[in-house]
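One structure is given below, represented as structure tokens, and several questions about it will come after.
The complex appears here minus one protein chain, its other protein chains still in place.
Let's turn to chain A:
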Amino acid sequence: MIRINCPFCGTRDHSEFSYGGDGSIDYPALDATKEAWHDAVFMRDNICGVQLETWHHVHGCRMWLKIERDTLTHEIHSVRPAHPGLAAALSSEQEAGQ
């Protein structure tokens, strides 16, 4: 059981979350070419090591998270909200707290 430290809920079992996918993909604009979309949707790296992933806290706060996870050891290096605005707000709050 991987334990994930949700920025909104605290540390929870991974069974509360569902895995999304590759978090490093920059999806093309909707009107981009089908070749660009093909690369984004189908051409994925099979990383042995630290990978950026999206996870959904589906049985918790329902927030999408970006997680750096080592695919070899399951070690989690970082967790942040997938929404960049929320991530920025949280980190500035933490800085203010310090």
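Going forward, a contact is a pair of C-beta atoms (placed from the backbone, for glycine too) under 8 Å apart; a residue touches a chain by one contact, two chains touch by 3 or more; residues count from 1.
We take it that contacts and distances are computed from a predicted model.
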Undepicted complex member, UniProt protein name, chosen from "1,2-phenylacetyl-CoA epoxidase subunit A", "Sarcosine oxidase subunit alpha family protein", "Spermidine/putrescine import ATP-binding protein PotA" or "Cell surface protein": "Sarcosine oxidase subunit alpha family protein"
On chain A, residues whose C-beta touches the chain left out of the figure: 1-3, 13, 18, 20, 27-34, 36-38, 40-42, 54, 56, 58, 62-64, 73-74, 81-86
